[in-house]
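First comes the structure, then the notes that go with it.
One chain of protein is taken out of this complex; the other chains stay put.
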Amino acid sequence: MDRRKFVTLTSAALGLAPWARSSWAQQGVFRIGSLNPITGAGSPYGTGMLKAIQIGSAEVNDAGGAGGVKLEVYAEDSQTSPQAAVLGAKKLIGVNQVRAMLGVWSSGESLAVIPLTNDAGMILMNTAGAPALSAPPVNAKLLSFRLQATNDRFGRAFAQIAKREGFKRPALMAFNNASGIGNTEGFRKAWEAQGGQIVASVVYEPNRPTYRSEVQQVLRANPDVIVTGSYLTDTELLLRAWYETGQQVRWIVPGWAAGPDLIKAVGSQVAEGMISVESISDEGAPSYESFVSRFLQQTGMRAQDNVYATMAYDEVILLALGLQAVGPNATSAVLAAKIHELGNPGGTEVYRYADGKKLLAAGKKVTYVGASSRLNFDQYNDVTPDFAASFAQSGQFVRKYVVKL
Amino acid sequence: MTFADIVNLTLNGLISGMLVALPALAVSLVYGLARFPNAATGDVVSTGGYAGLFAYTASGSLLAAGAGAAAIGALVGLASYYLAFRAILRRSVITSLLTSIGVGFVIRALLGVMFGHQPRTFDMPITRAARWHGVMLNPTDGQLVLVTLAVLAIVFTLLYGTSMGRKMRALADDADLARVSGIGVERSMVTMWALTGAVCGIAGMMVGVRTVVSPDAGWDTLLPAFAAAVVGGLGNPLGAVVGAILLGVLQEWSTPLVGFVYKIALAYVVMLVVLLIRPQGLFNRVQGVR
Partner (left out) sequence: MLDYALTLAVVTLIYVLLAFALDLQYGFTGMINFGVAGFFGAGAYTSALLTMRAGWPAPFAFAAAMVVCGAIAWPLGKIALRLRDDYLAIVTLGFSEIIRLVLVQEQWLTNGVQGIPGVPRLWPTWTTAHSELFLLGMLCVANVAVVLFLRHLTHSPYGRLIQAIRDDEVAVKALGKNPARFKTQVLVIGGAITGLAGAFFAHYMTYIVPDQFVPLITFYVWMAVIMGGVARLSGSVAGAALLVLFLEGSRFLRGVLPWVSDDAMASVQIGAVGLVLILFMRWRPEGLFGRAREGSR
């Protein structure tokens, strides 16, 4: 068989495959699109997010489904790239006929996908940080829910913590992407609004073998604390470059970078006194504990190291509770409004899907307390969680206090 | 900017140059004998990172880790030769270049499947630098320099002090003439691929020690390695190393002037400028060229 025939046959076969699957379309099923960064910059989190969504869906289905339908998860790899995310979303929407898009991770992917989900009139849930996702016109329909605090809010939390710790000369170091810069600029705005000054500010390029010059430039200004918008790998390099100089400086780092893995990478001595800031739920919230143990059991991974997985889990539970409340045939606008309500206080607090379902079925109002944080959606459907400041002490992060914005 | 700051910048440049020096050397070695820029270099570096990490975890000794990384790197280099490059070496540059891109992708895929995408780190303590009038001298940097120099010494001894090295250089200079004089191509090729693989492996371990080990770790050294090899003159091993250090230092010196983003572009700009003035690179002689 010559090459041309082979290619034609293969393309035909591949083209037929999705048809075969969708002809099994059943009644009583609500399809969820899980568009996660399995590869690319988000790969440390993507697989965990997908598993979390699968765990959440299983929990819902085991409790008898949502509003009379079972959840079905269709997964695509977004490759942490906006155009791959668009193609994945189009496939999920057009071929798999999903009715909600969950687990979108980065700002770039979310900004690329939101026009599609808005056009298709479906809910989008993401964990992006960029401010652009809140305001109109991007989220004018309010169909998009952001389960991670905006960069702005993170920055404000950092500023409050810095003030509380008595720092006077902060310096900023930001990973050169929307999220990193968003964090440090959020800090700057909040800090300067209370009359403070930033002594040095550096934006560093990704994927470099060392950041010595960058750190040295910041240290020349003699800061007493360095506030970062960074990720695990680069934070490790920043700390190395700093520690070598022997200069006295404290660090305030986002929780997704500053965790046990970071301490393991740089050693407890280097990490001593580092402040890790992350959004949290109530202490020991049952939703969190239960999810973490299930996650560990089923995947062998620690949910404590993957805050986005926990957020993705909440996305599924929220969606399911919304479906239970308004039924699977409600319009997205109605569903979105209900999800907004479910995240906000005023109802009976629930921590597990089954409890919420029972109460909703009985006509009660419900507030879902998320595993990743108390949701408290604001007018743009952005979460407004509380933040925790944890201090590295002798090789462990110990939570010291909570910051409310 | 005090004098100490300038010295620190220079030292930083030297160190980042050293990290690129070995991959650049590998690129030039491959180019010398096989006549194409090898885009799989970065991925062999990544493999070296994993090999070094496992050897280190198993043995606790950096020396053993380096040996392990070199050995695995050599194996991967040889495998890429026998499985992919051998059959197409006589063809055009673009064929080999695209094949090397393909080989790189395959290596990256294998690493991803075997080890996953989570970055891993070496469990090594970080040391404080010694300060001398504001200049910072770091022991781990000293180790890096020593290892790099040791590898370079071995490679150059091989190239200039052994008969195999002489044959390889003859082939690099003028393949047809060398063949006619009876120099065996095959053995030189095999030696070269094993050697460049080993060099990349050790580079990968050093990158892994200083940053992280992940399937994408080596790719970030590829473009700087290309730039360094081109500046020094493709095919010239000494040129590659000098090019790498030169670019590293120039980049760091430029930082106060152009900032951290454009400092990366500087490597490419310097490359363009050098080629405008001296199209064969800094250390190459002009060859019969279009």
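Each chain gets a letter, A and B, in the order it is written, and its residues are counted from 1.
Convention: a residue touches a chain if its C-beta (ideal position, glycine included) is under 8 Å from a C-beta of that chain, and two chains touch if they have at least 3 such contacts.
Just so it is clear, the model here is predicted, and its values are computed rather than measured.
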Which of A:Ile32, A:Ile55, A:Leu71 or A:Ile93 touches the missing chain? It is A:Ile93
Which of A:Ala132, A:Ala200, A:Ala337 or A:Leu405 contacts the chain that the document leaves out: A:Ala132
Across the whole complex, list the residues on chain B that are touched by the chain not included here. 31, 35-37, 84, 87-88, 90-99, 101-113, 116-117, 215, 223, 226-227, 230, 234, 259, 261-262, 264-265, 267-269, 271-272, 275-276, 279, 289-290
Note that chain A touches the chain not displayed via residues 3-4, 7, 10-11, 14, 17-18, 21-22, 38-39, 43, 46-47, 50, 75-77, 79, 81-83, 86-88, 90-91, 93-95, 107-108, 111-112, 115, 119, 130, 132, 137-138, 176-178, 181
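The definition used in the following text is that only the chains that are shown with their structure count from here on.
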Report, in whole Å, the distance between the mean C-alpha point of chain A and the mean C-alpha point of chain B. 37
So in the complex, the part of chain B that touches chain A is made up of which residues? 5, 8-9, 12, 15-16, 19, 112, 117-119, 121, 123, 125-129, 131, 136, 138, 207, 210-212, 220-221, 252, 255-256, 260-261, 264
Can you list the chain A residues touching chain B in their complex? 39, 43-44, 47, 176, 202-205, 207-210, 212-214, 216-217, 220, 232-233, 236-237, 239-240, 243-246, 264-267, 269-270
